[in-house]
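All protein chains but one are shown at their positions in the complex.
The chains carry the letters A, B and C, assigned in the order they are written, with residues numbered from 1 in each.
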């Protein structure tokens, strides 16, 4: 990978660029959703696309999520590659039947005759001071729906690479965008967007020997901070960014846990029935005899997402993560 | 508990009786859904209720699940206790937004001022030779939604007791009825329906010392069969019927696993992101040092529910369960 | 400007943005369902078309009877018969050009077959060996849709996509009276009208959604009256009058093809049989109603027209019946063969490439099947 001089870009910019490059590269890519055209989306991710590619390629739809996803299914049936924007996570729920009963199943129903190359972009998670229904984390629903890929970037470069990969995929991809990282910046060269990440590979964001933090999306930066803070406690934490929840990269995750012998899964989605259960269970199945302690989970509480003034108590932060690390039965060591 | 002479009854009959008794006991209980009135429901669970209580108490609604659940919310707001029937599991998806954004949240949104005493009956699971969209298991979606209770009976007596408890609950309950057990029979005295089970308690259906099968709903009888068959292999299996997925009875489950030291979670819902992950993870968190082997999971495959002629390959059966039991690292014993 | 200064400057005007953008009058349906057979309009109908419709109706009814019989014999998991509704089924298929698309619901096997799909493949779903038995692209027929009304937005999206690509394609989407209550019906019609997509929506109002009669489904003057609320024309047609349904559908298809946008058509018909073989219709309706409708049978209606005009004699009717019998015998023969099943197919098309997790599960099943086979070998 040859990288030239890079400058800081936001995740939002990288996503916009990914859409633009995908549309330029392939005339069958169509962007659609509420306010994605003239306005450029409420988060401005589709900014400029309607102007550059015309309203037929970047379309303001009527306000109806089942209709958006349902018509996108029809468009995909006819060979287009729709990229649908759901305005907020909770506003994707009206489209749930289309998603589960058609999007996820169509390839299988038709013995592969009718694949649906569809990308569903969903801004998810909290931490932006949103009022109710604006901060849900719904990845558990998508993970439990076979037939979908579920992908989520945590870095500016991945936002670009994974979104390109999602659009290029011949299968439906739920592309979860961590709202509160939209404005996160990173050194990234938008003029040379470099690699398109393959879907399904986790990455070790930070190497360490004491324990592994397994995480994704909005919780990746928090885990990185926790790993920094943990040094003071004498822990050298490894951080694995899953990037793809489906398919799940057992290889990378288990290699790390086998090395460290301890793991904490971190996400802001509710704990009970959340992604962490699956992750902890499968890591334990595969690495049982390498584990010095049970795989612990740090997650949002099991309650409706709190109002803005209380959300900081809900979101897993550095202290809560370190607290869990502290409960990894270090006594056994000594 | 004084029980008189009992005769066999089906789970369907017990459910009907529970609805009837609840309606007779409390005039605020209203049954509503597609075909629940004149027809008595496609599974005949509401048979006779419209005749006995009138169409205002047992109402054939227009064909629109979000409308059914949404109007039920309004009725509950006004002090009624609606009992909604979703015709099949997959046909509850159109109501997903109402369920997640309102039903599950209303009490919390209003600081307890506006509770929603709502029961949502959902026939779930496969094994009945249903064509596509008629055999989904969607409990993972409901488990991941804080604010809902999720309950599922496996016996005739529990069908009665838990449904009465669900209707009596001041919180919304998703009441999952295992379709293929509708016609299962059991000695039960419909004239003295006896105990209303409290929600949230698991029960040990069969005691054993070798390992624990943790299961619920349609998989309970399969696990009982597996436990019988296991005797030939020298295993004495304990079977725990969860009955309530939310709240989760950690006490009963963990007491069993601590006793046996080994556990397999069994359900027919897809494995990945399914209930088993949560269950395995929380058991492991709580019983790590009692475990001789990782908690294993036997579940449906991670694919859209198969067509009738292939479903038997998908559903966890006795062999697949015993196979998992066999992988519980018995070598360590010897 | 103070309140006082404003005095006298007051010139009322309507709210500035208000102009009705569409004249509602032409969008409203006629008060009576449109009919051709037995009216003067019948004289203008193409005899060839009428004969073709007749042959297809007879075949369709026979197909329904055969499929129902196969259900009783355990050869099909379930069959929702369209007996009594054959005029809608057949006209829907015949009103389309080959390049057009059909979006059927679970009751529309006849339309699927009339469109050219292999009669056995059309039954795969209901037999239960797979979900969709035919290649949707071969005859441009979407999978039979079970979740009600969900196929309607698909039709809109496909029609819209074709138009964007400059292709001359119309999509015809079928739905029942019950299905019109679903949100997806509403959203699909609205998208279609806003996009002026070349779609035709055909509602078969057969009086019932399983046990629920129309009166509990809607309070509207007619289902066709829903059209004006989307800004598209609504048409009401006698759904048992094959010539009328064909004409109204063809007009709507032409209209859509010419860039005129979508149309909503309500065909008034009746489900003569139970909802499916699993249903007991006596629980919710009397024989008298069914009998009344049998007097208005689509085949009889067309037969009378044809015979009255000397377009069909006993020999012609006999030929139609014989062709139908041949089809039925063929269907029976094929359906009595056990379908070839490979459990490994379960894993084949979940994704373009199976995930590592699915590969593991496939191996697990393979091992189980091998063990099973071995077991049987030992026992056998």
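Definition applied: a residue touches a chain if its C-beta (ideal position, glycine included) is under 8 Å from a C-beta of that chain, and two chains touch if they have at least 3 such contacts.
Everything numeric in this text was worked out from a predicted model, so none of it was measured.
Engineer: As a test of the contact rule: which chains in view would the missing one touch?
Structural biologist: Within the full complex, the chain not displayed touches A, B, C.
Engineer: Out of C:154, C:226, C:275 or C:362, which touches the unshown chain?
Structural biologist: In the complete complex, the chain left out is touched by residue C:226.
Engineer: Given that one chain is not shown, which residue among C:81, C:109, C:145 or C:217 touches it?
Structural biologist: C:217
Engineer: From the listed residues C:56, C:108, C:129 or C:182, report the one that touches the chain absent from this view.
Structural biologist: C:182
Engineer: On chain C, where is the contact patch with the chain that was removed from view?
Structural biologist: Residues touching the hidden chain, for chain C, are 2-4, 6-18, 20-24, 27-28, 31-33, 35, 37-39, 181-187, 190, 193-194, 196, 207, 214-222, 225-232, 238-240, 261, 268-270, 289, 292-293, 295-296, 300-301, 303-305, 307-308, 312-314, 317.
Engineer: Suppose we count only contacts with the excluded chain; which residues of chain B make the list?
Structural biologist: 30, 56, 61-62, 64, 66-67, 69-80, 82, 94, 97-98, 101-102, 105-115, 146-147, 149, 169-171, 200, 246-248, 250-251
Engineer: If you put the missing chain back, which residues of chain A would it touch?
Structural biologist: 34-35, 37-40, 42, 60-67, 90-91, 93-94, 129-134, 272, 301-304, 306-310, 313-314, 319-320, 323
As a working rule, only the chains that are shown with their structure count from here on.
Engineer: As a test of understanding: of all chains, whose mean C-alpha position lies farthest from that of chain A?
Structural biologist: Checked the centroid distances; the maximum from chain A is C.
Engineer: List the centre-to-centre spacing of chain B and chain C in whole Å, with centres computed as mean CA coordinates.
Structural biologist: Between these chains, centre-to-centre, one finds 35 Å.
Engineer: With chain centres taken as the means of their Cα atoms, state the distance from chain A to chain C in Å.
Structural biologist: Distance between chain centres, rounded to whole Å: 39 Å.
Engineer: Which positions in chain B touch two or more other chains at once?
Structural biologist: 66, 90, 93-94, 132-133, 272, 301-304
Engineer: Which parts of chain C, given as residue numbers and ranges, touch two or more other chains?
Structural biologist: Residues 130-131, 147, 183-184, 345, 350, 355, 357 of chain C touch two or more partner chains.
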